[in-house]
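Below: the structure, in structure tokens.
Apart from one protein chain that is not included, each protein chain of the complex appears where it belongs.
Chains: A and B, in written order; residue numbering restarts at 1 for each.
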Amino acid sequence: MSATTTRDERYLMDRDRVLGPLFLLPAVVYILALVGLPLVLAVLYAFSDVTVADPRISGRDDFVGFDNFRAIWSDNVFRKALRNTVVFTLISQVIVLLLANILAMVLSADFHGKRLVRFLVLLPWTTPVALGVLGWFWMLDSVYSPIDWMMREVGLLGPDTPFGPARNMYWLGTTHLAQGAVILVHVWRTLPLATVILLAGLTAIPQDIRDAADIDGAGFWRQLFYIRLPLLLPIMAVALLFAIIFAFTDLTIALVLTRGGPVNDTQVLASWAYFKGIQGGNLAQGAAIALFLLPVLVAIAIAMLRLARRAGEETA
Amino acid sequence: MKHPTFRTDRDTMARVETRNLVKQFTASGAPAVNGISLQTTDGEFLVLLGPSGCGKTTLLRMIGGLEKPTSGDILIGDRVVNDLPPRARQIAMVFQSYALYPHMNVRNNISFPLKAAKLDKAAIEQKVQWASSILGIDQLLDRKPRQLSGGQRQRVALARALVREPNVFLLDEPLSNLDAQRRASARDELQVFQHEIGTTTIYVTHDQVEAMGLGDRIAVINDGTIRQLGTPHEIYEDPADTFVATFLGSPPMNLVERDGDLVGFRPEAVELVPPEHGDASSWLHLTLAEAREEYLGSEKLIYGEIDGVRVVARVHAGTPMPAHEGGKIPITVNRAALRIFDKDSGLRRQPASDSVSASPAEEASA
Partner (left out) sequence: MATTTASATETHTEQAGRNRGQRVLGRVVLYVVATGFALFAALPFAWMVLTTFKADSDLYRPANNPFVYNDPPTWHNINLLWNDTSYPTFILNTLLVAVVVVLITIAVVVPAAYALTRLTGRWGESLGILIFLVYLVPPTLLFIPLTGVVADLGLQNSKWAMVLVYPTFTIPFCTWLLMGFFRGVPWEIEEQAMIDGYSRIQAIWKTVLPVSLPGILTVVIFSFTLSLHEFVYALAFVQSSDQKTVSVGVFTELIRGDVFFWQSLMAAAALVAFPVALLYNYFLDRFIAGFTLGAVKG
């Protein structure tokens, strides 16, 4: 063997500089090809005339400028969908934030059957959404809803009753009830996620801080407002941001529960994009509709980055 | 040697050399290792001694191939190994934490390097037996690391290093995780073990007692540079600068100012009873102010001040304290025991005294 060894091919794979990029390559390629590229395509589609039948952008003449945006904007349903998306998200997430705080506090206490309660409370998140929502769909059935039956039994529904004379409420068939139902199911679905994130934050509050507060004689409400909530604020922000994303971009609940009905009164951006883009075959307009999700997502991503950076600084 | 068959197939000279080695972690900060050149002899036990954060671990990791030098060369057995990964360097390393594989039992931990070398089953078994009997861990082979005490873990780590038949052992503070009692006996065992195996060893520690007890030679490091390289005796008796003088010895060497120089003397060089023929040409007479004593059993320490500088003397416990005059006592030091340092550079000024043989290692003065 020679006295000095310079760059030896055999040891190429032992170098960080070689191995690092090599290891990252598949993930980066995957994400660029199937998230990055589609994201760009989403924008291109929105300015083009692609359809399911002809999904290719082949040349300049496939671009139509702001035609799609003009078309969807002039459509009454789109504006309904836009408003619904915002309203459903805001209302459901205010409720989620409130309930999640209560539920997290309950789950941080010790009591009999806690594991079971935890399992049940998490079901809406741990089961496939589409299947869980089917359960609600059936519970809110126009004829066989058990809620209707109970209301009939106690004399709230039926001939000569406050909600009568109909024998059914038609939960998913009347505008306001259907909108309420969609919000309710959103709460039901995102509550577990927000709760467990908060719970993680709650259990991370050092015991000695709580002990010190107990010794200082701080009562329940004082502890809540002066210790728990301020310490939980960053993690609450994380929980809220995730919950907002899931609620804001949801398609499943709107589709399975109401299919956007009655008369598009529960249509949201995602479902309307689906109906236009996939069912209606107009990929271009569908993409343009979905693109309206983007500003909110970008804002949330930036907020997340800030939070993560701050957390990083505190740990460092 | 109990097992003479060992080390027969060694073909390279197991000598480690670094040439002007530099490691700079961050572009702005000071280098962790700042131009270290040293050379071991074959079979030597070399200790890297220095305060925490001085760059010992970084130096050792560069020799092991775990860290890439910013500049400079590393040679193992006269071969530049800068670009070789650790596995191609034929070294064994014992980490401070021992780094036992938590998912393997002791037997598999020890045989892990042998499997890498693709030895056959019988040979592996034989070597595991051999190493574990040398280190007295035959009984522990089926245990998992978490079922072992600190001392047992250290032995397993040594056994794993041993079976590799390395050119060099690299040990990074291997005793620091043991309690004080275990540490003393482990130090002793380690020395016996190394003499028996005869493999070149580079040993990192910040503990001067370990360094003095174990090292054939010691490299004293501070701020990423070698301050002195020599035998324990040289390092102790003839420190190359004030850093080495005050880093070794407990209490460390006293340094008082005389005629614009720093005069150093060890606490044990101080005499309380003036020698009978104590003429000024061979004895230095000083006066210790505000003297007080601390009784330690076999000896006692006398603390005091000379020109506002703290001075400590160590004398036999039976030595009577001379008469106080307002806390002032006279002391004498044999001039042969004095070490003169330049006040500004801190470097040794006067050549080494005759009582100490001159260092064969040129690096010592570098």
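Everything that follows uses one rule, which is that a residue touches a chain if its C-beta (ideal position, glycine included) is under 8 Å from a C-beta of that chain, and two chains touch if they have at least 3 such contacts.
In this text the structure is predicted, and so the values were computed from the model without any measurement.
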item: Chain not shown, its touching partners among those shown; value: A, B
item: Residue among A:Leu82, A:Met151, A:Leu240 or A:Ala270 that touches the chain left out of view; value: A:Ala270
item: Options A:Ile72, A:Met151 or A:Ile245, residue touching the unrepresented chain; value: A:Ile245
item: Footprint left on chain A by the chain that the document does not show; value: 13-14, 16, 19-24, 26-28, 30-31, 34-35, 37-39, 41-42, 44-45, 50, 52, 55-56, 99, 102-103, 106-107, 109, 111, 113-114, 116-136, 138-139, 141, 143-144, 146, 149, 167, 188, 191-193, 196-197, 199-201, 203-204, 234-235, 238, 242, 245, 249-252, 255-256, 269-270, 273-274, 277-278, 283, 286-287, 290-291, 293-294, 297, 300-301, 304-305, 307-308, 310-312, 315
item: Touch residues of chain B, complete complex, unshown partner; value: 64-66, 85-87, 91-93, 95, 97, 99-103, 112-113, 116-117, 160, 164
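The rule we apply is simple: only the chains that are shown with their structure count from here on.
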item: Rounded Å distance between chain A and chain B, as computed from the means of their C-alpha atoms; value: 61
item: Chain B contact footprint on chain A (complex, rising order); value: 1, 3-8, 11, 14
item: Touching residues on chain B, where the partner in the complex is chain A; value: 78-81, 83-85, 87-88
